[in-house]
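A single protein chain has been omitted; all remaining protein chains appear in their positions.
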Amino acid sequence: MNLLQFYAHNSREALTLIGQHLFLVAVSTGIALTVGVPGGILLTRRPAWRGPVLGIANVLQTIPSLALFGFLIPLPFIGGIGARTAIVALVVYALLPIVRNTYTGIAGVDPAVREAGRGMGMTDGQLLAMVELPLAAGVILAGIRVATVVSVGTATLAGAIGAGGLGVYIFRGADMVNNTLILAGAVPAALMALAADGLLGLAERRLAWRAG
Amino acid sequence: MSAVLEVRGARYALPQGRVLVEDVSFGVAPGETLVLLGRSGSGKTTALKLINRLLEPTAGEIRIAGRPTHALEATRLRRGIGYVIQEIGLFPHFTVERNVGLVPRLEGWPAERIAARVRELLALVGLDPGVFGARYPHELSGGQRQRVGVARALAADPPLLLLDEPFGALDPITRVELQREFLALQRRLRKAIVFVTHDVREGLLLGNAIGLMQEGRIVFLGTPEEFRRSEHPACRAFLAAAG
Partner (left out) sequence: MARGVTGRRSLALACGALLAAGCGRGDRIVVGAKNFTESDLLAELVAQQIERRTGLPVDRRLHLGGTFVCHRAITAGQIGVYVEYTGTAFTAILNHAPLGDRDSVYRAVAAEYAQRFGLTWGRPFGFDNTFAIVVRRRDAERYGLRRISDVARVAPRWKAAFGYEFLERPDGFAGLARVYGLKFAAPPTAMALGLTYRALADGKADLIAGNSTDGVIQALDLVALEDDRRYFPPYEAAPVARADLLGRHPEIARALDELGGKISDDAMRRLNALADVEHQDVAAIAREWLARTLP
């Protein structure tokens, strides 16, 4: 049967898996944002930490995704089968682009602007909220966009560890040598990634400060 | 008239031990412009930054209107001091209006009052508020930007202004223009001003008092005429270089 027929026959299951996939991406990206943006801001305030923190994030990023899932499974608390492990792995992968871009975006603000702001009596918080973050918003959003698109793809591996998502179709299709099943998982995942890329790209262009 | 700014024995040493400013003392009265003159590395910018505590003095006492600067919280202190730098540092994402009105906004002035004050200041520095108010910094020339910088520094009507080589990045013609306007503005507003420069001609033109700094110390403090007549080798060197 072709792809559309498959979806017609399995609409409830397909929607469930899409929902699970979105859940995994949304929660992990949300956590990565909550940790990563303040983390990136902190790095601009503590330059000594920049090397080690970015270095660690870089190393984590290079771990092949399937391997990371494998490492996490035996661990207590954050490991085991299921969505929690998948989310931990996805957070790890989303952190680097977000932390690094937050740092770069803020560090890239003209030092004269920062000095003028301080000299006029802005507190650190006011400087951050009124000057640094607005000027860095475009770059930060670019990092979020990369993190999200990567997450959508990596989340397909969640199917191997019982965390659901579109990977279930892909694994099932691979085992059964059934291309329709594989596509049933891969196509929506690809569309999701494209949509995220497009929407966040739009937001990025809106918020990015373009001088001159 | 009592001095607005009193600096006594100010000292700044780096954590590693190197001393950038040593035993600097001077006073500035309302209506007076003290020029801190010196070569690069003489400590003049460092000394300036001790006044608004962008750098914390290692020793010495600095008072503004009689109150020690360390008695106030640093950000509160700075809101009461106008600060103009060479690179200007306007916020690129704010309109000219929002840039000028920054400190009043931080201080919580009502919107009406801010708007009126901004209009007043733009006119004061020679920029038509109707034309320039809604523009962004990247749409202005260098000279226009620095005028906005000065307007911004004056917005909350501080008694003291600190200017760090404010016209250094401008072309010679614009520089002369702004120097002239600076003099006119000072005659009107009569602020206490500390003006840092390495240009002796600018210093002699704009200053009521010259403080020549060398290796972190003030080696000469006096009027421009006294400077011209001085036998001090540093003064002679500066004058000779200026031709």
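By letter and in written order, the chains are A and B; residue numbering begins at 1 in each of them.
Rule of thumb we're sticking to: a contact is a pair of C-beta atoms (placed from the backbone, for glycine too) under 8 Å apart; a residue touches a chain by one contact, two chains touch by 3 or more.
Note that the structure is predicted; figures quoted are calculated from it, not measured.
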What are the shown chains that the omitted chain is in contact with?
A
Based on the whole complex, identify which of A:L133, A:A160 or A:A208 touches the chain you can't see.
A:A160
So which of A:L54, A:I73, A:L133 or A:A208 would be touching the chain we can't see?
A:I73
Residues on chain A that touch the omitted chain in the whole complex?
73, 80-82, 159-162, 164, 168, 171-172, 174-178
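Just so it is clear, only the chains that are shown with their structure count from here on.
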Per the C-alpha means, the centres of chain A and chain B lie apart by a whole-Å value of 46
Per the contact definition, I'd like the list of chain B residues that touch chain A in the complex.
52, 54, 75-81, 83, 85, 87-93, 102-103, 106, 136-138, 149, 152-153, 162
Of all residues in chain A, those that touch chain B in their complex:
110, 112-123, 126, 130-131, 134-135, 209, 211-212
